[in-house]
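Other chains dropped; remaining ones untouched in position.
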Amino acid sequence: MMMQTELERKRKQLQPTHVLTMEDWGVTEIHNLLDRAEILSRSSKPFPAQRLFAVNLFFEPSTRTKISFEAAERNLGLDVLPFEADTSSVKKGETLYDTVKTLESIGANVVVIRHSKERYFDELIDKINIPIINGGDGCGHHPTQSFLDLLTIKQEFGTFQGLNIVIAGDIFHSRVARSNLEVLERLGAHVFVSGPKEWMSKELMHRYVSMDEAVEKADVMMMLRIQHERHAVKMVAGPADYHELYGLTAKREKKMKQNSIIMHPAPINRDVEIADELVECARSRIFKQMKNGVFVRMALLSHVLDHNRGGILQ
Amino acid sequence: MMMQTELERKRKQLQPTHVLTMEDWGVTEIHNLLDRAEILSRSSKPFPAQRLFAVNLFFEPSTRTKISFEAAERNLGLDVLPFEADTSSVKKGETLYDTVKTLESIGANVVVIRHSKERYFDELIDKINIPIINGGDGCGHHPTQSFLDLLTIKQEFGTFQGLNIVIAGDIFHSRVARSNLEVLERLGAHVFVSGPKEWMSKELMHRYVSMDEAVEKADVMMMLRIQHERHAVKMVAGPADYHELYGLTAKREKKMKQNSIIMHPAPINRDVEIADELVECARSRIFKQMKNGVFVRMALLSHVLDHNRGGILQ
């Protein structure tokens, strides 16, 4: 450790444009800097540009959900602090709690979390003083996706009462399916399931309809994405066979009721879950769902921030 | 799936600061939230902070071009939505079209795309309703790089008419070279090529000059970067030999005409394409080119956004 005299330091510091080592700083300059920081820490309104901070903690990749939150946050005037889970302290063995507490200390006003662990939030909610929005927990919940599905249906039909809704596809691995099934029933809809029976739990079998029955019955066909990346077991059928047996084919679409709609959370496996030509057909609300995603996330963000900060938004 | 009574939900919801699962939300609260989202979706001016959104889709790494676009976008007051191609849905098999359509749905007003596939944009332009700016397509085009080169030359000479311009180096793998050669001719310049003959196509050979001829003839020496990462075939010469045979050496620079300039798109392989000591010499416009990159990107962004939105910028 090379020591410098106070004189050498003084000389250097005539132009102290950089911050490189502590050795470059003289005692007086250090105290001046600390005073400046102390004033910043005490001032009730020190920051010319201070806005509310959001942080999106995505421990699982999801461009779509993440960028939708980013758009929602910016539309509300929030400032988004970038967090890269890949290079994060979590890799140095830090707990999720310590990471979130750190973000709270740094000044985050709301955190959005996606994490592979189901109900990761149970260990956080009593100890964290800022709102958490669940962006997906393993195979558990994905409430903002559910809300955007609900908004899309409500915009179309004005109500959920008495609607026939078929959720079709990889129900076992789908967060969306589990959240939606429960909430749609509660809101008054009749919910059915379709797709490969190996992908259904026993308790769902009384709701089972074949795809050919489904298209004739449904007001809403909610197609799910096949989550290749979560399948430990191989698919029995190839993509073309799957499409024929369980997919929404062009032929099946023709049998759908007037005014019935098609939904899909995306990303889409074209010609597997749904025929390529149906993705943007008149019945499809797929890109409408994405638009709605931004609106429900804005609504949820302003909801939790209003509640915690006394109505500062809107 | 654990069910909760409406009463349990009500109790919990006295302090609903988090958004965790759908089960936590009562029927009334769900409808309230959907109404809030619906108002947001209908309002013509709902967002206190709404600005225009740009997204930079870089499927190939390029810090330099990307950060130049980021600076240009922010200088124009655009809001930049971060997109990480590495962790994106594209890895889940999503098509480029679906990705771009998603960004359009989420509210992007302009997308900048770099992609390894030549003319990737042919499949997009008739179906996407927001402007695309090509940030480089494989070994194809890189128009914003060409524009910054053009600006740098025009600033220097006021015209392109009659200028002798030598493009030297790895022309075969260079997007820059292909775009520049065509457009510089069209603007009235005489374009020559130099460098290893193995890296020239036959149709270019009538433009060939040796490096020693080049430096005596050129008003502009446009050096190209050796793209080691694209060379399937090994370089015949080592770096030092390459420098001596095909590089802009200190000795060759002395033979250049008065007022002639040196350009390079960077990143630079020092002492390979160009001598280390020439990178910031009086003739060099290399860092000027980088500055100009921000200005042409601002000009192009405001050009496409003006056109699509009726002159909202400037």
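For reference, chains read A and B in written order, and residue numbers begin at 1 within each chain.
The working rule: a contact is a pair of C-beta atoms (placed from the backbone, for glycine too) under 8 Å apart; a residue touches a chain by one contact, two chains touch by 3 or more.
No experiment lies behind these values; they were computed from the predicted model shown.
*Asks:* Copy number for the full complex, please, knowing 2 are shown in place.
*Replies:* My count of identical chains over the entire file-defined complex is 3.
We take it that only the chains that are shown with their structure count from here on.
*Asks:* Just how much do you need to spin chain A so its Cα atoms sit on those of chain B, in degrees to the nearest 5?
*Replies:* 120
*Asks:* Roughly how far is chain A from chain B, centre to centre by C-alpha average, rounded to an integer in Å?
*Replies:* Between these chains, centre-to-centre, one finds 29 Å.
*Asks:* Using the touch definition up top, name the residues of chain A that touch chain B in the complex.
*Replies:* Result: residues 58, 61-64, 67-68, 70-71, 74-77, 82, 86, 121, 125, 131-134, 140-141, 143-144, 146-147, 150-151, 154-155, 178-183, 186-187, 228-229, 266-270, 279, 287-288, 290-296, 298-300, 302-304, 307-308, 313-314 of chain A touch chain B.
*Asks:* Please name which positions on chain B make contact with chain A in the complex.
*Replies:* Touching chain A from chain B are residues 1, 3, 15-23, 25, 27, 30, 33-34, 36-38, 40-41, 46-51, 53, 55, 79, 81-84, 87-95, 98-99, 101-107.
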